[in-house]
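Below: one structure in structure tokens.
A single protein chain has been omitted from the complex, and every remaining protein chain is retained in its original position.
Moving on, here comes chain A:
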Amino acid sequence: MAPTAQPTILSPSELSYLYTSLSLNPPIRPDARSPTSFRPLVAETDLLPTANGSARLCFADGTEAIVGVKGEVERTGGVGKQIGIREDDVEMGGIEGEEGTGGAGGEDWWVEVTVDMPGQRDDDAMVVFLAQMIHEGLVADGGLRARLVINRRWHWRLYIDILLLSPPHTYPLPLLSLTAHLALLSTCLPAPVAGLEKDDDPIFNDDWDAAIPLYPSTPPSSKAKANLSAARPPITLLVISVGDNIFFDPSHAELAVADAVVAVTVASSPSSTDDLNLLAVRTIDPPSRLSSSAAEMGQAVEEGAWKPKKGGMSRTVLRKMVGMCVARGGVGEEVLGGLEGFT
């Protein structure tokens, strides 16, 4: 998909210098970070009184996002036609096993993600893509929608409203994804006191202090743990490659010379010894493809002037990228652990 990045203001020789220092071994980043280290970020949770869960996150480049999560109780059979359509889709996809557990497993559309950006229309391609990518990650492992089931006739509907407060300086997907992750971690739903049997109307506890977190810090029982495959909402990380080197949390200047930009979505795995679960990998057009020099490809390369690389990315690099994200003790786990410290 297309990036939002504004055209770079760096000159060809500056880009060349940047590219060379990033492709050295060991690489030198402009701000002297190590390839896997993140810039400092500011976060707070539970800031909105009218939302079930909320979070605010500021990245070091000044971009800021706020996410509010709201839950509503909805009748499972209430929108019959819509469900009918979705079930057809499942059948066509050939996933027969889903059909039987439909009641227990929940539906993807119970989670709704909207993204709001200043100065962008609601139906702007960029906004729709971002919302869809975050939604995709959230429902990919089925853990979240399974938590939304109350009983056979009632379920929670989760609205995740993402507000980008600043103009998108760099590609905003990781910011939005991490903020949504934090908001979901802080989300609490009212505790049911009655009506958990098959068809009863549920009655909820009025006491907000008794509300149950959507993602409990320790699973209530080992059985519940087995049912819900992921104990943490997924996160999406932006990874770039320059030559054979891989960098996390790229700055605007680093994105400008990236050979490949990849968004990797990972979620924690049920057992503590395994690697993280890989949910999605998406390649994003690096901004260099849009720059003026890309149009001149095929001309003779001048010494000291940088030209964007032609062609796709190598499979070894992609494998290394994914490995760094999902490995035990890798970057994905470090980010998940760091975010947990904010709540």
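The definition used in the following text is that a contact is a pair of C-beta atoms (placed from the backbone, for glycine too) under 8 Å apart; a residue touches a chain by one contact, two chains touch by 3 or more; residues count from 1.
In the analysis below, contacts and distances are computed from a predicted model.
**Student:** Name the absent chain as its UniProt record does, using one of the following: "AP complex subunit beta", "Methyltransferase small domain-containing protein", "phenylalanine--tRNA ligase" or "Exoribonuclease phosphorolytic domain-containing protein".
**Tutor:** The UniProt record for the chain left out of view names it "Exoribonuclease phosphorolytic domain-containing protein".
**Student:** May I ask which residue of A:Ala43, A:Leu163 or A:Ala191 touches the chain that does not appear here?
**Tutor:** A:Leu163
**Student:** Which of A:Asp31, A:Glu72 or A:Asp124 touches the chain that is not shown?
**Tutor:** Of the candidates A:Asp31, A:Glu72 or A:Asp124, A:Glu72 is in touch with the missing chain.
**Student:** Just name the one of A:Thr20, A:Thr114 or A:Ser251 that touches the chain not displayed here.
**Tutor:** Result: among the candidates, A:Thr114 touches the missing chain.
**Student:** Against the chain that's been left off, what residues of chain A make contact? List them.
**Tutor:** Per the touch rule, chain A residues meeting the hidden chain are 47-51, 54, 58, 61-64, 66, 68-70, 72, 114, 116, 118-119, 122, 159, 161, 163, 165-167, 169.
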